[in-house]
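A protein chain is absent from this complex, but the other protein chains hold their places.
Entry: chain A
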Amino acid sequence: MDGYYGSYLLVAALLAIGVAIVTGALMVNRLLRPTRPTPDKLTSYECGVDPVGDGWAQSQVRYYVFIYLYVVFAVDAVFLFPWATVFDAPGYGLTTLVEMFVFLGFIALGILYAWRKRVLTWT
């Protein structure tokens, strides 16, 4: 159980235990529950009236701009983690600090752009 892969073996074991807990709970449920499906019971819930049209109804997706914002910044942020552990190591210091402000500037500029494009106000 040692070494790099050893520690992730334990993670995999815990994942297996988690899956077993969920499966076990559902199995117990299967043993104890009644099963009497009727066509009415299996219709989609729409506050008591018969469902209108398809459940996967067409709707306006207003969130795609946020997804763009997120993808851009998340890719940036991933590089932050390896940098964070070494940025004050001997020999870096001021240089990496300046680099950090450049990074912060990029993200701040992106948000400023989104703000000016008025994606944060809907009404």
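The working rule: a residue touches a chain if its C-beta (ideal position, glycine included) is under 8 Å from a C-beta of that chain, and two chains touch if they have at least 3 such contacts; residues count from 1.
The working rule: contacts and distances are computed from a predicted model.
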Name of the absent chain as recorded in UniProt (options "ATP synthase subunit a", "Molybdate transport system ATP-binding protein", "NADH-quinone oxidoreductase subunit H" or "ABC transporter permease"): "NADH-quinone oxidoreductase subunit H"
When the complex is taken as a whole, what residues of chain A touch the one chain not shown? 1, 7-8, 10-11, 13-15, 17-19, 21-23, 25-26, 28-30, 32-37, 39, 41-47, 51, 54-57, 59, 61, 63, 66-67, 69-70, 73-74, 77, 80-81, 84-88, 93-94, 96-97, 100-101, 104, 107-108, 111, 114-115, 120-123
